[in-house]
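Every protein chain but one is kept in place in this view of the complex.
A and B are the chain letters, set down in written order, and residue numbers restart from 1 in every chain.
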Amino acid sequence: MNRLKKIKELPLLIVLIAISVFIAIVNPAFLSLENFLDLLKSNLVLAMMAMGMLFILLTGGIDVSVASIITAVNVILGQTLVHFTQNIFVVVLIACAAGILLGLMNGLLISMLKIPPIVATLGTMSMILGVVLYTTNGNWITGIPQNFIDFGRIILFPYILGDGRAIGIPIQVVFLIPVILLTWFVLKHTVMGRGIYAIGGNIDSAERMGFKTKKIILFVYSIEGLIIGLSAVAHTSIMRQVDPNAFLGFEMQVIAAVVLGGASTLGGYGSVFGTLIGVSLFSVINNGMILMRIPTFWQKIIVGFIIISSISVDMIQKKREEKQKVRVDVEEGGTYAV
Amino acid sequence: MQSKIKKLFSSKEGILLIIFILIFITMSLLSPNKFLSNYNIQSLAYQLPEFGILSLSMMLIIMTGGINLSLTFTATLSMIVGGLAMSSYFTATNMPFVSVVIGVFVMLAVSIVLGMFNGFIVSYIGVTPMIATLGAATLFEGISLNITKGGAISGFPLMFLNIGNSAIFGIPVPMIIFIVVLIFMRILLEKSKMGAAIIMIGCNPKVAEFSGIKVKKILFQTYMIAGFLAGMAGIIMASRYNSAKESYGSSYLLQSVAASVLGGTSISGGEGKVLGTLLATMILQIISSGLNIFGLNRYLTNVLMGFILILVLAINYIAEQLKKKK
Partner (left out) sequence: MKKVLVIFIVLVAMTGLMFAGGAKEAADDKITIVVMPKLVGIPYFNASEKGALQAGKDLGIEVIYTGPTTADAAEQVKMLEDLISKGVDVIAVAPNDAAALTPVLMKAKKAGIVVFDWDTPADPSVVDISVHQIDDRGFGEHMWDLLVEEMGPSGEYAIVTGGLSAANLNTWIDFGLEYAKKTYPNLKLVTDRVPTDEKQQVAYQKTLDLIKAYPNLKGIIGVSTPAPLGAAQAVQEKGKKDSIAVVGSSLPTDSGPYLEDGSLRVGTLWDPAKLGYLTVVLAYNYLNGTKPYDGQEIANVGNITVWEDNRTVIMGPPADFTKDNYASYGF
C-alpha cells in the first residue's frame, strides 16, 4: 500500500479513474471494447506527439511549433506518396528525415543562439506554417495510393463482433509503441536521459556536472522531430488525405495533455507514465462529453473546469509533500514553486 | 551629445527605436502616398491601442515569470457580459448614456473578477501559470459560447461606438486610453514599490519571500491588474467592431507574447521595460499594416514576422556576445 502511495502520478491516476467511472455509470457504452479501441485510434497521434513534447518540457523548454511541423511533414509525405513512391518504408524515412530537420532548426536556434524556446518556436511556427500554407494554399492533398490506404486499415488481432464486423488494434500502434518505448528507454536508462532531467533542473548546474548541454538540447529537438515524423505517417494513414489546416491549434492540446500528466513547464519533472495518463484524461473527457450527452454549449466549460481541478488537486498534493520535506533552495535563477 | 547618441545606440530600446524608424521608412517607400497618408496614420492610431494594451497585460504576467494564455478570452468574456448588459438595458430603456456607463462598468468589473480567478489559482493554489491560464482560457471560452451560442452580442447604442471610432482634438480616443495606460504601467513597474516587488518575484520568488515581500498577495494583485487591462482592450475592441464575440482578437495571444519578448521582457521573468514593449508593438503593427497595403500575400507576412522575431533576438544575442568579448 505504501508503495502505491509513492507513485508520483497517483493523484492524476485517481482523477482519471474517477472520471472514467462516472462516465461509465452515465453511459455504459463507455466501457465497451469497441469504445476503447476507438479512443486508441483517435488519440494515438496525440499520444505520440505528447511523448515528443515531454522531451522538450523536461529540459524546461516548450515547443509551440509542433502543429506546423506535423503539417509540413504531412504535406511532404502526401506529395511523396502521390507523385514519387508508394513504398511505405521510403515514405516513413522521408517523414522522419523531414521531422528531424525541422526539429533541428528549432534546436539550433535554442542551443546556439540562446533564443528562449517559446520565442524561437513561436517564430518557427509562423515561418513553417506560412510557407506550407503559401505553397499549398490550404488545398487538400488527395489521391493517396491505395496500398497506403490499405495499410492504414489493417487491424491486428481481429475480434468478430455480433454484427459480423471485425474490430481490433489499429496498425498504427506499430508507430505508437516504439515511440513510447523509445521515450521511456532514453529517459530512464541512458546518460542522455539523465542529462535531460539535469538541464531541466538547472542548466548551469548540469553544465558544471559535465553534461554537454548544447548537444543534449539539439538531441531533444531532433528526437521530437523524429517522433513528429512518425506521427504524421500514422495520421495520414488514418485520414487518407492531407489537410494543411487539420492541426491548427493542436499544439495547445499536446502541451495541455503533457502538463496534465504532471510535467512541469519549468523542467525536470515528468514521466512517460504521467504523460500517458494526461493523454488518456484528455481523450476520455472529450469522449465522455458526447457519450454523456452533455449539451454542446456546456462542454468547454466542463473541460476547463476539469483541467483546473485536476491540476489543483495535483498541486495541493505536491505541496503537502513539499511541506514534509523541508528544503531551502536558494539558487541563482531558482525555480518558481512547483 | 556624443555620449547621449552612444547611449541611445547601446540600449535595447534604442535599437528598437532605430528598427522602428527604418521599417517605417521602408514601408513608406514601398507604398508611396498610401502608407504615409493621413488616413493611414490615423488608421494605425486606431489599430494600435488594443494590441498595445494586450501586450502590456501579457508583459505584466511574463515579468512575474508566468504566461497568460487566457488573455484574449478574458477580454472577450468581459466584453460579452458587459455588452449583454449594455444592449439589454438600452433596449429596455432607450437611454444611451446610462447604458454605455453600465456597459463599461460591467466589462471592467468582469475583467477584474476573471483576473482574480487566475490570480487565485496561480498564487494561492500554486498551479503553474501556463496550465492554470490554459484551463481558465477553456473555461472562459466555454462560458462565452454558452452565453452567445456562437453568435455575437450586438445592439449597442451609437454612443458606445464613439469610444473606438472617434477622436478628440484629432487624437483617436483609443489612443488617448492607450497613453493613459502606458503612463500608469510605467509608474507601476518602474516607479512603485509594487513594481519592484513584481520584478523580484520574477527573478526569484523564494528570495523575494525571504525579503519580506508578500509574494502571494502581490501575484494575486498582478493578475487582477492584468485582467483589468484585458478588459480595457476588450472595451476598445467591442466598440471598434460594434459587437462582442468570443473569437475576437485570438491572434493577439501569441503576438502579445512576441511583442513583449521583442521589447526586451525576459521570458523567465524579472526584466522588462514599458518603452520596449511599446516600441515592439509598434514595430509589429506597422509591419503588418505596411505589408497589407503593399499587397504582400498574408502567409508571407506571417513568415516575415516570425523571421523578424527570430532575427532580432539573434542579433541581440550576437551583440551581447560581442560586448562580452570586449
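The rule we apply is simple: contacts are C-beta pairs under 8 Å (C-beta built on N, C-alpha and C of every residue); 3 or more make two chains touch, one makes a residue touch a chain.
Please read these numbers as outputs of a predicted model, since none were measured by experiment.
**Q** Pick out which of B:L182, B:I199, B:L275 or B:I308 touches the chain that's been left out of the picture.
**A** For the chain that is not drawn, the touching residue is B:I308.
**Q** Tell me which stretches of chain A touch the chain missing from the display.
**A** Counting over the whole complex, chain A touches the hidden chain at residues 27, 29, 32, 34-35, 38, 42, 133, 137-140, 142, 163-165, 235, 239-241, 243-246, 248-249, 286-287, 289-293, 295-297.
**Q** Can you list, in ascending order, the chain B residues touching the missing chain?
**A** 9-10, 15, 18-19, 22-23, 26, 30-31, 34-35, 37, 39-40, 43, 46-47, 145, 149-152, 154, 161, 164-165, 237, 240-243, 245-251, 288-289, 291-300, 302-304, 307-308, 311-312, 315, 318-319, 322
We adopt the following convention: only the chains that are shown with their structure count from here on.
**Q** I'd like to verify one number: the distance from the centre of chain A to the centre of chain B, where each centre is the average of its C-alpha atoms, in whole angstrom.
**A** 30
**Q** Using the touch definition up top, name the residues of chain A that touch chain B in the complex.
**A** For this pair, the touching residues of chain A are 64, 109, 113-116, 118-120, 122-127, 129-131, 133-134, 252, 255-256, 259-260, 264-266, 297-305, 307-308, 311-312, 315-316, 319, 328-330, 332-334, 336-338.
**Q** What residues on chain B touch chain A, complex-wise?
**A** 65-67, 69, 121, 125-128, 130-132, 134-143, 145-146, 149, 203-207, 210, 254, 257-258, 261, 266-269, 297, 299-307, 309-310, 313-314, 317-318
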